[in-house]
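Here the complex is missing a single protein chain, while all its other protein chains stay put.
Let's turn to chain A:
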């Protein structure tokens, strides 16, 4: 997740304090994993150094975080080019589940049991996310769906692997 570009985008609607940025970020994108203050101020000072934000004012008050930041035109261009560029898809070629399945087959343990246990755990999380969708707004549903589709892809892989276990076991041990 690029915190820097996300801050720049949030600043396009007007200058904000670091605390405001953190709060908005956590509300919209944090999903139970809020930013640390250290991350917030490290990111802002990097953006400041790179000329992507500038100080809009310093208000007197308690604590050090009363600086207000504004996005510069270089900052706006940076967000624009970030949004316009494609994200590199995950290669998905290093995977713990895959390693577990092959290791189970190599060591003569039950890969079928391993797959069943994993399937139950995936479904547990999918139920949790489905329940959360019922109470959330559309933006929250969007991130839950993102997670659900990825879990669904894992489950299809688990199912296919389960169906191939006999052949797979023979090949792996050959």
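Here is the rule we use: a contact is a pair of C-beta atoms (placed from the backbone, for glycine too) under 8 Å apart; a residue touches a chain by one contact, two chains touch by 3 or more; residues count from 1.
Assume contacts and distances are computed from a predicted model.
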| item | value |
| --- | --- |
| Hidden subunit of the complex - UniProt protein name among "Raffinose/stachyose/melibiose transport system permease protein", "ABC transporter ATP-binding protein", "Circularly permuted type 2 ATP-grasp protein" or "Putative transmembrane protein" | "ABC transporter ATP-binding protein" |
| Listed residues A:95, A:110, A:130 or A:171, member touching the removed chain | A:130 |
| Which residue of A:42, A:103, A:117 or A:142 touches the chain not shown here | A:117 |
| Where the missing chain touches chain A, by residue | 116-117, 119-120, 122-124, 126-127, 129-130, 134, 148-149, 151-152, 155-156, 159, 162-163 |
